[in-house]
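Got a structure here, written out as structure tokens. Questions coming.
Left out: one protein chain. Kept in place: all the others.
Entry: subunit A
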Amino acid sequence: MSSDPAAGAAAGAPARRILVLFAHPSLTRSEANRPLLTAARALDGVTCVDLYAEYPAFEIDIDREQQRLRAHDVICFQHPLYWYSTPAILKEWQDLVLEHGFAYGAGGTALHGKVFFCACTAGGPEAAYCAEGYNHFTIRELLQPLEQTAYLCGMTYLPPFALFGARTAVQEGRIDAHVADWVRLLTALRDGTLDIARAEPLPRLNADLDALLAGTDPTAACPVEDGA
């Protein structure tokens, strides 16, 4: 287990194992999340779990899920933003899996030192997610319950990796760039080449992904060509 996940690019450090907990109740109609999931599935060292497929009746296997958490170093919720939060099954998952004595409280240290973040897609445009916009809060502010959950469980919280205007991303040709960023992000997290200390206070992970990867050896960090 990587005891110091906040460390930057450590040559020779063991690769971080990434767990993507995917929640989309209508995958067949998904335009943005499906290509993201497909891309994540193709990566080495990334485990993707389609929660709605595995627990269609919400009968979450707590032991299995806790074992999965133990076996990974980076935990990611991938989901569309539903009423400024996760789809229901991810809430159910939190309620059941993050038990006292496992995730928090006396003896609850299983998640200590792990990295947590959300990869979400939002329907509204970026301009809506600020004090002046109709959503009044930034996406990071809206996801604060998850941020605090991560802190209570002793995890490092990274800001969300968010796609805005998700309903029109495909027709406006924005989805490919977002998928490419997603692959770069996961690869960098896995290889320990993401500047985590620098990422932590940001409003969004993908506001300036290049900067978070810049301080590191580009050949090791990004197989995808950056810039341009």
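Criterion: contacts are C-beta pairs under 8 Å (C-beta built on N, C-alpha and C of every residue); 3 or more make two chains touch, one makes a residue touch a chain; residues count from 1.
Everything that follows uses one rule, which is that contacts and distances are computed from a predicted model.
Participant: Match the chain absent from this complex view to the correct UniProt protein name in "Spore germination protein", "Cysteine desulfurase", "Xanthine dehydrogenase family protein molybdopterin-binding subunit" or "Potassium transporter".
Facilitator: When "Spore germination protein", "Cysteine desulfurase", "Xanthine dehydrogenase family protein molybdopterin-binding subunit" or "Potassium transporter" are compared with UniProt, the left-out chain turns out to be "Potassium transporter".
Participant: Using the touch definition from the top, which of A:P14, A:P56, A:G105 or A:P125 touches the missing chain?
Facilitator: Final answer for the missing-chain contact: A:G105.
Participant: Among A:A42, A:I62, A:A177 or A:A197, exactly one should touch the missing chain; which is it?
Facilitator: In the full complex, the listed residue that touches the missing chain is A:I62.
Participant: In the full complex, which residues of subunit A touch the absent chain?
Facilitator: Residues of subunit A in touch with the missing chain: 59-63, 95-96, 99-100, 104-106, 152.
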